[in-house]
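Worksheet: one structure, shown below.
Only a single protein chain was left out; the remaining protein chains are all shown in position.
In order of appearance the chains are A and B, and numbering begins at 1 in each one.
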Amino acid sequence: MTRPAAILALLLALLSAPAQAALDASEMLADPALEARARALAKGLRCVVCQNQSIDDSGADLARDLRRSLRARLLAGDSDEEAIGYLTERYGDYVLLEPPLKPATWALWFAPVGFAAVALALALRYFRRRE
Amino acid sequence: MRRLLFLAPLAVFAALAAWLYVGLGGDPARIPSPLVGRPAPAFAVDGLATADLEGPALVNIFASWCVPCRAEHPLLTHLAEEQGVAIYGIAYKDRPEAANAFLAELGNPYRKVGYDEDGGAGVEWGVTGVPETFVLDAGGMVAFKHTGPLTPDAVRRDLLPALGR
Partner (left out) sequence: MTAELGHFALALALGLALLQAALPLYGASRGRPALMDLARHTALGQFVLTAIAFAALARAYVVSDFSVAAVAQNSHSLKPLLYRLTGVWGNHEGSLLLWLLILTLFGAMVAVFGGSLRKTFQARVLAVQAMIGAGFLAFTLFTSNPFQRVWPPPLDGAGLNPLLQDPGLAFHPPLLYFGYVGLSVAFSFAVAALIEGKVDRAWARWVRPWTLAAWAGLTAGIALGSWWAYYELGWGGFWFWDPVENASFMPWLAATALLHSAIAAERREALRSWTVLLAILAFSLSLLGAFLVRSGVLTSVHAFATDPERGVFILLLLGIATGGALALYAWRAPTLGKGAPFRPVSREGALLLNNLVLVTACATVLLGTLYPLFLDALDAGKVSVGPPYFTATFVPLVAPALVAMAIGPMLAWKRGDVAGALGRLWLAALGAALAAGAAFAYGETLAALGLAAAAWIGLGALVEWGERLRVGRTPAGEVWRRARSMPRAAWGGGLAHLGVAVVVAGITASQCFQSELILAMKPGDSARIAGYTIRYDGSARVEGPNYRADRATLSVLRDGAPAAVLAPERRFYPVERQHTTEAAIRTTVLADLYAVIGEEDPQAGRTVRLYHNPLVPWIWIGAIVMALGALISLSDRRLRLAVPVRRRRHPATA
């Protein structure tokens, strides 16, 4: 590991150390419907400095900032798509825990069907050869 | 045909192993910024706003509590004083007094400093950690993003060309 990389790793470790528990009561919106939307959206957004945690679950500082931004967008009247779009414009598709369907992820989304088809074809071939 | 079928696992594995080898060279912490190729994001904090930014320039996100920021500071000073690069600083999640003390101690390479105490501007810039450095081209578009402390190598290889030098 080169020295800057080591420093960076240390830095990331510090930033992502759970400085406080996840979602704090003080962050929540007064309107239950709006808060429910915020929760649902937050569960699908990745805390980009954590390993595979949603911003709803993460105690990282950055996750708290993103939760706050998300709620601010919803309060300002954004639709779900607009609020998500706001974050993907700044953090990229990386922030989405569910990878969007686009040319770069076609293989990801369609390969499982392909795997199943190959498995089925192999089984059929097996039985045909035995007939 | 039958023989080929028995070769298939080996072929798949070979492809996979080659890919894993290539993957070893990558850095999982690197997150490309979607801002590249777009105008600087709209933000306004105490001391700095989007309208203040005049490209070509660097926008450096720093904090007094950030250890690697100290490491890259001499490079920033060098760029500003020796090479005349315009650098704007955003003190991320830092009290203004602490940020000012940091600059008083190490010198201030910034043309202007914005104080982003609650990290709101950080979200606008898609910051994931400090330090981060953005390059704005002459037209004010984001041309490049560097994550982590700057190194002389990164300055020569990425930053200066992106600045148009």
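Keep in mind that, in the parts below, contacts are C-beta pairs under 8 Å (C-beta built on N, C-alpha and C of every residue); 3 or more make two chains touch, one makes a residue touch a chain.
None of the values given here were measured: they were computed from a predicted structure.
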* Asked: From the list B:L24, B:A51 or B:A104, which touches the chain that is not on show?
  -> B:L24
* Missing-chain contacts mapped onto chain A -> 1, 9, 12-13, 16-26, 28, 44, 46, 49-54, 57, 59, 92-100, 104-105, 107-108, 111-112, 115-116, 119-120, 122-123, 126-127, 130
* Touch residues of chain B, complete complex, unshown partner -> 2-3, 6-7, 9-10, 13-14, 16-17, 19-32
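In the analysis below, only the chains that are shown with their structure count from here on.
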* In the complex with chain B, residue positions of chain A that touch it -> 4-5, 7-12, 15, 48-49, 61-62, 65-66, 69, 88-92, 94
* To do: Sort out for me which residues of chain B touch chain A in the complex.
  => 27, 29, 31-35, 41, 66-68, 71, 93, 118-120, 122-126, 128-130, 147-149, 151
